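Can you read through this structure? Questions will come right after.
For this view, one protein chain was removed and the others were kept in their places.
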Amino acid sequence: MDFRDTAEEARFRSALRRWLQENLPEGWGSPGYQEPEGEARVEFYRDWSRRLYEAGYVGLHWPKRYGGHEAPLTFQAILLEEVGRAEAPEHIGVIGLGMAGPTILARGTEEQKERFLRKILTGEEVWCQGFSEPGAGSDLASLQTKAVQTDGGFVVTGQKVWSSFAHIADWSILVARSDDSGDKHAGLTYFLMDMHAPGVEVRPLRQITGDAEFNEIFMDSVKIPADRVVGEVGDGWSVAITTLMNERANLGFALTSRLDVAFRKLVTLAKATGTNGTRAADDPLVRDRLASLWTDVQALRFTNYRAFSSFLRTGVPGPEGSVAKLFWSETNQRLTKTALQIEGAFAMLGTGSDRAVEGGRWQNLQLRSRGNTIEAGTSEILRNIIAERVLGLPKSR
Amino acid sequence: MDFRDTAEEARFRSALRRWLQENLPEGWGSPGYQEPEGEARVEFYRDWSRRLYEAGYVGLHWPKRYGGHEAPLTFQAILLEEVGRAEAPEHIGVIGLGMAGPTILARGTEEQKERFLRKILTGEEVWCQGFSEPGAGSDLASLQTKAVQTDGGFVVTGQKVWSSFAHIADWSILVARSDDSGDKHAGLTYFLMDMHAPGVEVRPLRQITGDAEFNEIFMDSVKIPADRVVGEVGDGWSVAITTLMNERANLGFALTSRLDVAFRKLVTLAKATGTNGTRAADDPLVRDRLASLWTDVQALRFTNYRAFSSFLRTGVPGPEGSVAKLFWSETNQRLTKTALQIEGAFAMLGTGSDRAVEGGRWQNLQLRSRGNTIEAGTSEILRNIIAERVLGLPKSR
Amino acid sequence: MDFAFSEEQEMLRASARELMNDRYPPERVAAIADGGGFDREEWPAIAGLGWIGISVPEEQGGAGLGFLEELVIVEELGRALYPGPFLSTVVLGLEALRLGRAEELISDILSGKRIATVGWAGEDGRFDVDPAPKVSWDDERLSGVKLFVPDIGVSDLLVIVGGTAQGAGLWTVDRDAEGVTWRELPTVDGTRRQGEVTLREARATALHIDGPASLERLRDRALAALAAEAVGLGSRAIELALDHTRTREQFGKPIGAFQAVAHQLAQAFLEVETARSLCYWAGWAVAEGTPEASTAAAAAKARAAEAAVAACERAIQTHGGIGFTWEHPLHRYYKRALGIAATFGWGDSLRARVAADLLDPP
Partner (left out) sequence: MDFAFSEEQEMLRASARELMNDRYPPERVAAIADGGGFDREEWPAIAGLGWIGISVPEEQGGAGLGFLEELVIVEELGRALYPGPFLSTVVLGLEALRLGRAEELISDILSGKRIATVGWAGEDGRFDVDPAPKVSWDDERLSGVKLFVPDIGVSDLLVIVGGTAQGAGLWTVDRDAEGVTWRELPTVDGTRRQGEVTLREARATALHIDGPASLERLRDRALAALAAEAVGLGSRAIELALDHTRTREQFGKPIGAFQAVAHQLAQAFLEVETARSLCYWAGWAVAEGTPEASTAAAAAKARAAEAAVAACERAIQTHGGIGFTWEHPLHRYYKRALGIAATFGWGDSLRARVAADLLDPP
C-alpha cells in the first residue's frame, strides 16, 4: 500500500500536467470565457479530442493496434484525475471511451474493433447510448424497442430516452428486443446503430436546469446489418451489463476529481461570502459541513482507489463501483446544497442575473445534481446491487 | 382551532397540578432519591395508583359504571401531559389502562367489563401483554402459541416475549392460535389469561441497559375458561389490532410530555457542561441541535394534538398514531445521543460511577432509546402502515 | 383545547383549492412561470373573493376573519404554486400599511386597485430586524438599495423596511416615482419573481409604527406564511409522487409496492405532516400574538421549508427520469421550495434565533 506515485507515474503525471497547462484552449477557464455554441461547439470539442489523442493521452490502456498505448491502468486513473483537476474540456467521446469502446473491446468482433475503436479515440466518431426507454428505466430488461430479424440484419423500431450526445452522435450502442417469446432477459440483442441511418430521429429533452443535455431517440424501421450485433443474438443482456459495469468503473476517478475541484470552489465561496456579518467560512456550522464534505471527497477518492485495486487484480469492474457511484451522487448533492445555503438569499438568483453569485453556476449545479441519484443506476437499484451482489442478501424482487 | 385550555380545562389542569405537587411521594424526584426495590416497589406503585384513583385521576374518559368519570377526552390528554410534566410515578396499570382496558371496553362482554375494568383503574390488578413470540415479532400473525379447545375452555401452550410487567402481573391479554388449518390471520383468538394459573412461568429478560424491564412468559397447558375469550373465537386478529391502535393512541401524550421534560434536562446539561473551554450551550453546533430538537418536540406535541382531534371526531384511533410513534422514537434517539455528545468523554461512564454525569442516566436513556424503534411496532412496520393505510400505496409484502 | 379547523375554515380551504384547480392548473402556472409572469389584470378577481382583506376587521373593509384563515388560503396558494402577489401584497404589504395606519392606501389594496410589495433585504440579502442602518432618510427623502423584492413587476406601491440611523422604519413610495429605479432579477423559481429597487433620494412617506415590534410582527407573518406555502406545496409534491408510484410499473409491479420507494414517501409524509403541525401552531400564535409567536414562526419556517425541499427531492427521485424533465411540473415545486428556504433565512439562521430564544432568554 503506497498512496504515492511511482517514479514512472510521477513522470507521466507531471508531463500531462504541463501539457494541459500549455494546451488548454485559449481563454478556457477564465471568468468571462464563453464556450462556442451549436456546430462550432461540436467542432471545438472534436478538435480538442484530436489534440488529446495526438498528444498520446487517449486510450492509454487500450491495445496499441486500435490506437491505444497499452500503458498501465494507473496511467488512465492519473489521466482522469488530472483532466478533472485542470478542469480541462472533456473528450467528445465520453460514451465511446467509457461505454461503447470497453464493450466492443470485451465482446466485439475483430472487424468491429478495427472499424470502431480508433475513431472513438480520435474523436472522429461520436457515440451515444440507447438503453433506457420511457417504460424501461430501472427495469431495463422490460424494454420494448423491437428488432425484427430480416435478410442480412435487423429492422429496429422503438424509442430510447436519456441519451446524452445523441444529437451529435454518429453511432449508438443499442439494446433491443429481438425475441419476445420467452424470459424478458433472454430476448435482447445488443447493436451498434448508425445514427445517420434512415428512420433515426433525435429530439432534445429539456431538463430541470433548462438545458437539454439528454435526448430522445426515435427509431422507425431502422435497418441494422447483422455484423453490427455485439455478442450473440439474444445475449444482449449480458453485453449490456458489461457496458454498465464499465460505465461505473470509469466514472469514479473523473467524478471524484471534479468533485474535488468543486469542493475547492466551495471553500472559495465560503471565504468570499458574508453571512451574519462574518465570513461564511468562519461560521462553525458551515465549517462543520465543509469538514464533513472534505471528508466525503477523500473517502470517495480512496474508495475509488480501493475499487481500482480490485479492478487491477481481476481485470473486471466489480460491484464496488456501485458503492462509489452511490456515495458520489449523494456527496455531490450535499455539496451543491451547501453552496446555496452559503449564498443565503442569493440562492434564489439564477443564470442571467448580474446579481447572481458566480453567474448562478451553483444553482445550476445543484439542480443538475438531483439527476445524479437517478442516472446510471438509481440509488435504489444500486442499494439492491450492494445488498444482493456484495452482501449476499436474498433478492428483494 | 385554539391551542389554549377552555376555562373548564384550565380548572382541571390547575387542580391536577396542585394535587400532584401536594401528593407526590416523599422525596420523589429529589437528587438522592432511591425508589424502593422488589416487593416494596410493587406496593409503592400500587399505593400510588390507588391514590391517583381515589383522587379521581384514573379512567377519566371511561364509563362511570366501571369506575370512570365520563369526562371529555381532552381531560385525559391533560392528565397524561401533567403527569409527564411533573415526572410523577406512573400508574401501575400501564398495560391495563392503555391496552387491556380499551380492548375490553371496545370488544369485551358485559361480564368482562364488570369483572376487570374497575380493578385496572384502582391498581388492584396489574396487567401484562402476551403478543410477540420469538418467531413472531413484526409478523405477529405467524404466532405459534397454541390454544386447544376443550370442554368449557381452552388449554394454552407456548411462549411469549417482550412482556413488561409480566413478573408482577395478575392478568395478561394473550393472542394464541386456536385453529391452524387456514389463513394465518383467521385462526387466532384473543384471551384474558390469569397469570397465577398453573403452567404460567415468567422469566425476566435482561436488556441492553442491563435492566430487566421485559419478561418471557412460558405457558405449559394453561387452562383458560371460555368466558375469558374477547370477541369471537378465531377473531383474535381484529381484537389485537384494536389493542395496538389504542396502545399507539395512548402513548402519544405521555411520551411527548416526558420528551419535553427530557429536553429541558438536556438544556440544563448543556448549560452545565463545558466543552472546548466554553459552555456546551454556547457552542453553535450544540445550539443548532438543541433548536432542532426543540422543534421536534413541538412538532410532535402538535401532531399528537391533531391526531387527537381526529380521534375526538371519529372515536377510533387512526393510523396517524403511527406517524407520532415513529417520529417520537427517532426524536428520543437523537435527543439522548445529543446528551452523550455534550458530555464528551464522560459519555463513557455509566451507572455506578461518581465521575459519571448525572449518575449515568443519559447513558441509560440513550441505550434504552434504541428499543424505541423496535417495540410497539418497528419503524419498518410503521412506515409500511403509513405507506399502505395512510398514503394508499400498494402492499409491499 | 381544539386542534382542528372549524367547518367554516375547511369550507374556505375547499373553495380556495377549487379556485386554484380551476384557474391555476399546472399548465397555466407553467405558462406564467416560463413566460412573461403574472398578469396584473388577474389580480382584481382575487379582491372579489374577499381574500385580500381576509384578516382585516369588517369595519376596516375586510372580511373580519383572522390570520389563521389567511394561512389556510396561503397554504392552498402554495399548493398550486400560485404565481400572483398574495404574499407580497396581503401577508406583507397590507399588514405593513395597517401597522402604519395608512388608511387610504389600505382601501386601495383591499379593492385590488393597487398592489403593494415590500423591500426588506439590502445588498447583503439579509432579512433582519436589527438597528443597523440599511437606508438613509432625511425626513423627506429615502435612499438605499433593496433586493429580493417579490412581485415587483406587478406592484404599484413599495413598502420599504429598514433600519436607519434613527431606528427601524417603514416607508411607502410609489414604484414608479422619481428617484426610484427597479428591475426584475432572473430567479430560479419562475413562479415568484424577485426584484431590485434602488432609491436615490426618492420622496417617501414614513409610516408611524411601533418600532422594531412592528417589524417583528411583519417578519413573523412572513415566516408563518412561508411555512404554510411550504406545507401546501410539499403535500402536493407527495401526491404527485403517489400518483406516479401507484401506476408506474417496473419489475412487474407498481414501484410504490417497493419499500425503497414507499418508505421514502412515508418519510416525506411524516416530515411534511409534522411541519404542518408546527405551521398551524405558529399561525395560531402569530394570530393571537402570544409570547412564543416569534420562536414558533422561526421554527415552523425552518422545518417546513426543509420538509418541502426534501419532499420534492423524494418526489423527483421516485419519479425517476421523468421527474428531472422540464416538462414535468415537479421542478417548479422544487424551485419554489428552495426559494422559500432561501428567503427570510435558511434553517441554520432561523435555528440560531430559536436557540437564542430558548437558551438566552432576556
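Odds and ends about this structure:
Letters A, B and C mark the chains as written, and numbering starts fresh at 1 in each.
By our rule, a residue touches a chain if its C-beta (ideal position, glycine included) is under 8 Å from a C-beta of that chain, and two chains touch if they have at least 3 such contacts.
Keep in mind that what you see is a predicted model, and the values were worked out from it rather than measured.
Among A:R115, A:R306 or A:R334, only A:R306 touches the chain left out of the display. Touching the chain that is not shown, out of A:E70, A:D183, A:E201 or A:D288: A:D288 (per the contact rule at the top).
In the full complex, subunit A makes contact with the omitted chain through residues 1-6, 9, 74, 77-78, 267, 270-271, 281, 284, 287-288, 290-292, 294-296, 298-303, 305-306, 308-310, 312-313, 323, 326-327, 380, 383-384, 386-388, 390-396. Contact between subunit B and the absent chain runs through residues 132, 134, 136-139, 142, 161-162, 205-208, 210, 274-276, 283, 285, 340-341, 343-353, 355-356, 360, 363, 366-367, 370-371, 373-375, 378-380, 383-384, 396-397. Interface residues of subunit C with the unshown chain, by the touch rule above, are 258-260, 263.
FYI, only the chains that are shown with their structure count from here on.
Averaging Cα atoms per chain gives one point for each, and the point farthest from that of subunit B is the centre of A. Inter-chain centre distance (subunit B to subunit C, centres taken as mean C-alpha positions): 40 Å. Remark: subunit A and subunit B have CA centroids separated by 52 Å (rounded to whole angstrom). Residues of subunit A in contact with at least two other chains: 283, 285. Among all residues of subunit C, those that touch two or more other chains are 258, 348, 352.
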